[in-house]
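One chain of protein is taken out of this complex; the other chains stay put.
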Amino acid sequence: HLYFRLPNIIKLLISVVFIMTLFGIIIHFVEPRQFPTIFDGVWWAFVTAATVGYGDYVPLTSSGRIVAISLILTGGGIIAFYISSISSETIKKEHDLQHGKL
Amino acid sequence: HLYFRLPNIIKLLISVVFIMTLFGIIIHFVEPRQFPTIFDGVWWAFVTAATVGYGDYVPLTSSGRIVAISLILTGGGIIAFYISSISSETIKKEHDLQHGKL
Amino acid sequence: HLYFRLPNIIKLLISVVFIMTLFGIIIHFVEPRQFPTIFDGVWWAFVTAATVGYGDYVPLTSSGRIVAISLILTGGGIIAFYISSISSETIKKEHDLQHGKL
Partner (left out) sequence: HLYFRLPNIIKLLISVVFIMTLFGIIIHFVEPRQFPTIFDGVWWAFVTAATVGYGDYVPLTSSGRIVAISLILTGGGIIAFYISSISSETIKKEHDLQHGKL
């Protein structure tokens, strides 16, 4: 598949955007009052999975909270992994730059 | 024991749910006004231990805050470990998929 | 010194409590209106350094915000290290338990 030829960080970025959009759609349908648009839901999913948690959008019902806990327990790992990949990649690039490999 | 035969991630998930429920029950009894139901407490415990911290539920008394600091210093490690396990497991699976082992 | 004979996690815990108390005292004197007691400051320091960030206590002046940024850039590392030590220790213990070493 074409997908496997992409660099790892792009693959991870695609997965992150995909999963956040999925959770954004789910929360929009579970709590339409708190999350009036799908983009509100996607914004909330990013803010939650990255553990920023501004508190501007928060689920109020039990089912909404179970969606949020699922997001924390699944999506959180992927965004954390993505972020640590970015930083190790950055370091490797600077190291190469420093040793004249770029 | 049967518990030791379960895959590591399931074991960790069981520990996470167990510890969050424990802290949810404790905070419900320490600050019943701020955490009217046990599920409110469990929700707060997940949101706190995952360091999301929406701020929708916050302890107000000194004893409630000491419970929260204990949660941060104990439960926080387990949820962080659970999340990093998930992400490394995901990566391993994709790696295997890519090399035709699945 | 006696300090060096203590197990690593206890040493880290002592450092964490010490640094949080230090920042709690500093912020209490820099912004006495926002942080009326020293314990309010210590509570804020824990919540900030652990990146929970409830938003119940937030510095409003430039000098208060510079204290907060310093806390994020210094204390944050120590609490993150403490948490990852806890989780790796927990895993090691479970591993030993599983292989009959305890």
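Labels A, B and C are assigned to the chains in the order they are written; within every chain, residues are numbered from 1.
To be clear about the criterion, a contact is a pair of C-beta atoms (placed from the backbone, for glycine too) under 8 Å apart; a residue touches a chain by one contact, two chains touch by 3 or more.
As the structure is a computational prediction, the values presented were derived from the model and not from experiment.
J.: Using the document's contact rule, name the residues of subunit A that touch the chain not shown here.
T.: 13, 16, 39, 43, 46-47, 50-56, 82-88, 90-91, 94, 98
J.: In the whole complex, what residues of subunit C lie against the chain that is missing from view?
T.: The list for subunit C reads 4, 11, 48, 51-55, 58, 62, 65, 68-69, 72-74, 76-78, 80-81.
J.: In the whole complex, what residues of subunit B lie against the chain that is missing from view?
T.: Per the touch rule, subunit B residues meeting the hidden chain are 51, 53-55.
The rule we apply is simple: only the chains that are shown with their structure count from here on.
J.: Between copies subunit B and subunit C, what's the superposition rotation on C-alpha atoms, in steps of 5 degrees?
T.: My answer is 90 degrees for the C-alpha fit.
J.: Round to the nearest whole Å and give the separation of the Cα centres of subunit A and subunit B.
T.: 19
J.: In subunit B, what residues contact two or more other chains?
T.: 51-55
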